[in-house]
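Provided herewith is a single structure, encoded as structure tokens, for subsequent inquiry.
Every protein chain of the complex appears in place save one, which is left out.
Letters A, B and C mark the chains in the order given here, with residues in each chain numbered from 1 onward.
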Amino acid sequence: MLPTYEQKLWMYEHMLISRYFEEQIEQIYLEGKTPVFNMANGPIPGEMHLSNGQEPTAVGICAHLTPEDIVTATHRPHHQAIAKGVDLNKMTAEIFGKKTGLSGGRGGHMHIFDPAVNFACSGIIAQGLGPAVGAALSRKMQGKEGVAVAYMGEGAANQGAFHEALNLASVWKVPVIFVIEDNAWGISVAKAESTAVGDNSLRAVGYGMPGHMIPGNDPIAIFDVAGEAIARARRGEGPTLIEIETSRLAGHFMGDAEGYRPAGELDSLKAVDPIPTMRNRLATEHGLTTSEDEAIAGRARKKVDDAIKFARESADPAPEEAFEKVFA
Amino acid sequence: MLPTYEQKLWMYEHMLISRYFEEQIEQIYLEGKTPVFNMANGPIPGEMHLSNGQEPTAVGICAHLTPEDIVTATHRPHHQAIAKGVDLNKMTAEIFGKKTGLSGGRGGHMHIFDPAVNFACSGIIAQGLGPAVGAALSRKMQGKEGVAVAYMGEGAANQGAFHEALNLASVWKVPVIFVIEDNAWGISVAKAESTAVGDNSLRAVGYGMPGHMIPGNDPIAIFDVAGEAIARARRGEGPTLIEIETSRLAGHFMGDAEGYRPAGELDSLKAVDPIPTMRNRLATEHGLTTSEDEAIAGRARKKVDDAIKFARESADPAPEEAFEKVFA
Amino acid sequence: MASEAAAVATSNERKLTIARAMAEATAQEMRTDPTVFVMGEDIAKLGGVFGNTRGLLEEFGKQRVRDTPISETAFMGAAVGAASDGMRPIVELMFVDFFGVCFDAIYNSMAKNCYFSGGEVKVPVVLMTSTGGGYSDAGQHSQCLYGTFAHLPGMKVVCPSNAYDAKGLMTTAIRDDNPVIYMYHKGLQGMGWLGTEPLANVHTPEDTYEIPFGEAAIVRQGTDVTLVGCAMGVHNALKAADKLAEKGVSAEVVDLRTLVPLDRDTVFNSVAKTGKLIVVDEDYQSYGLTGEIIASIAERDVSVLKASPQRVAYPDVPIPFARVMEQHCLPNPDKIVAAYEKIA
Partner (left out) sequence: MASEAAAVATSNERKLTIARAMAEATAQEMRTDPTVFVMGEDIAKLGGVFGNTRGLLEEFGKQRVRDTPISETAFMGAAVGAASDGMRPIVELMFVDFFGVCFDAIYNSMAKNCYFSGGEVKVPVVLMTSTGGGYSDAGQHSQCLYGTFAHLPGMKVVCPSNAYDAKGLMTTAIRDDNPVIYMYHKGLQGMGWLGTEPLANVHTPEDTYEIPFGEAAIVRQGTDVTLVGCAMGVHNALKAADKLAEKGVSAEVVDLRTLVPLDRDTVFNSVAKTGKLIVVDEDYQSYGLTGEIIASIAERDVSVLKASPQRVAYPDVPIPFARVMEQHCLPNPDKIVAAYEKIA
């Protein structure tokens, strides 16, 4: 199922929004953290996991989704959230810990919840898999439209929750797609040192579901495979497992010196950065002009800048709001 | 790797010990529990999971093991313990909650530990899998002989621990054999209602290890496959997954009315009870005579009767011994 | 008979077991609310190992009454996902002892997603789970773990001592928009094979009703000492109160009914009246319920404590199998009487 030019442009634009967003966050995160790097300081305290390089996995999947579809995302959620249509202003404010944030600053960067577009994420590896199965079950039971997509890293595919959720989804034949973002690393541990198979999609056999491995960090190939899988789920034919080769162009989290990365790896990854690759492809295959490209980039930048402005200008929560919303 | 006649006799005798043992336990368990069935009463209180019908999985594997090898067993551990050579007197005393029991009555039927033969079990589904990997790792690190065998039911193969342990064993290439006793039921839930694949050995693909399915509840076929797998592990070539079709000839635990079992299932299972099947085979293939058979059966009975006598005659622990052995 | 619950139990009206009371409340809610469904191990065809889902499969069918694989992490997670999407799952963890295989889905997700979403995502899950020992089920099948659940924020924790409360608390739990951990004690469940406490089987109206969370019940009035507990602890306390009455001591018995929210006021007022406090708990003693109750009183006004408060709890040892050892460890009325005598 190949994307139309329009869909490709949508994907490209959201890749740009995501990348610009991360670049802005990266800068702002460092405010107040130099010369001494202390996570507790600056306008964005705490851990920060950037998604640079992984944009294809977000847009290739989410291009097929409507707000009614469900996404459970990871500790590295920005690209996924942006592609799913999470309100960028409120999400940015959340990352800044502001009162106008999605949760009023309670959750922060690893806890982005936007029920308006059925998006959730978590700081616990593989925690979203069971909930995705449950949300898919809910749709099936309520006879409502909607598929669920559970994102995870390749490291997460070794968690017990992976096994249980895939089995349950298959037994119950619910509309859920399990998407592994294989960026080759789980913090400092390489995939080969943690995973008994090179290709996690092989594991689909153990759950009686189709499995696909998509090499090349290619949004169009992802769109293609995801389209079939999601259509299949919408037809009531059950879950699919997809592993996507992607690349982590930053440290695991900000502050990670990445001493464990083999020399040269980062450079060779940057050489195949999916964003210029996509841009070139749009130019050569569809004749995207520089001015068209600049217009897209400009829109993307503006969206991000507006969100950051919104976040910066928003007020902090009152301290005692910490005590609210523990219960509904 | 086919068994010698001697090995077949060993298997047969241990199947008999196991079956007689369960028959005795079944009777004694009901003492004090009629007319009103109350688990708390009688010489053997608490839950009781009998292994009738599953003897082949125990003997076919354990025929290859020495006391130095490790077994982590299940909540249904008697046949496994007997085949592994656990001290039957102390084990029986344990099941009776006596001071002479393996743990002095602290553990009971679901917590049989006999370090003399490296046997352990647990009441938590799939809990023994990680420990088996660790014990195998320990042997590898210490340069000592020994493989580990982790038993589980087919229901346990849907626990997250299954996935994690198999992956870890494969990544670390440690000498461990994962054995699934597929008795078709997890309490009242049929395998097909809980498991996305008919044959769990398919899941081995996801861990880059060999997988085998052994139909027919046949100790000789089990011996054959297990022999190869264990030899492979001993050679340092890593783990194997084996699923064995077996049969649960009793309720899940004593007191289970089994209303969920399809009519006739139990009868047809009893018609292929592995014990008479093995006896017939020894008679036809090896000319085992009735008097030889009776001698074996007599020895088996005596061993069990002695153990029960030992247990019955042993003293209760002192109540305050409850406070001992929390720490080493 | 001494206690209110017991008094009700002697009336001629309809008595239920806790198991049936739970199933009835569930069925009534399922009839009126199509979003309520039940899942867990052996809860459909078997009706639950402890009987609390009996009849539901027959009435509501297998779409709404779902046996699960032995995959607690997945199905607890699925409860979170379904609840966040408009359903009201009731999910069973067969024994509370098994929480360790799936607690992340419970305490870090089910319990916190409301907070993480600033109240935008509601997670109305009822997690039913069996607790307690006394029938020699040993160290992985006899625990209570009240303190473990009550310690962590975001979950309400319910532990009924009788069928009347069990039904009303179940109805409240199902209608609550938050995760509720509904802990039922096996020894009160009305399943004969577990050696059940008959005083738990009390009059239970057929009509649906709610019992509000956070309201302890004074199940016996008294003036000399306050005995506080939940679930089986209440029955031990009531029996101890009978024994104390024979000695001329008037004990007040407080049934906490819910541990979160915890009705500290009722306990405090009672202790302010009696001056003496004994907390009864079948969960492990240290860092648990007994400590919390005593501290709650002492921090508010230590001067109400006219004697050193006492605890009769499960000692800090794994639960032994052998009957003599297990019974030696369990709280019982005699231990409560002895605790009273120590401070009399």
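Convention: a contact is a pair of C-beta atoms (placed from the backbone, for glycine too) under 8 Å apart; a residue touches a chain by one contact, two chains touch by 3 or more.
All figures in this text were calculated on a predicted structure; none of them were measured in a lab.
Every shown chain that the unseen chain touches in the whole complex is listed here: A, B, C. Shown as candidates are A:17, A:91, A:161 or A:220; the residue that touches the absent chain is A:161.
Residue C:105 is the one among C:25, C:105, C:181 or C:241 that touches the chain missing from this view. Residue B:107 is the one among B:107, B:208, B:238 or B:274 that touches the chain not shown. Set against the missing chain, the residues C:24, C:41, C:67 or C:97 yield one that touches it, C:97. Touching residues on chain C toward the chain that is not drawn are 73, 97-108, 111-112, 115-116, 139-140, 147-148, 150-154, 259-260, 262, 284, 286-292, 294-296, 298-303, 305, 307-311, 316-318, 320. Contacts to the hidden chain, counted on chain B, fall at residues 70, 72, 101-104, 106-107, 111, 113-115, 118, 120, 122, 124, 127-139, 141-142, 148, 160-161, 163-165, 167-168, 171-172, 324-328.
Residues of chain A in contact with the chain left out of this view: 36-41, 45-47, 97-98, 101, 104-111, 122-126, 155-156, 158-161, 186-189, 193-195, 255, 259-260, 316-323, 326.
As a convention for this text, only the chains that are shown with their structure count from here on.
Each chain gets a centre from its C-alpha atoms; the one nearest the centre of all protein C-alpha atoms is C. Each chain gets a centre from the mean of its Cα atoms; for chain B and chain C, those two points are 35 Å apart.
With centres defined as mean CA coordinates, chain B is found 45 Å away from chain A.
Among the residues of chain A, those in touch with two or more other chains are 160-161, 163-164, 167-168, 171.
Residue positions of chain C touching 2 or more other chains, listed in rising order: 68-69, 71, 73-74.
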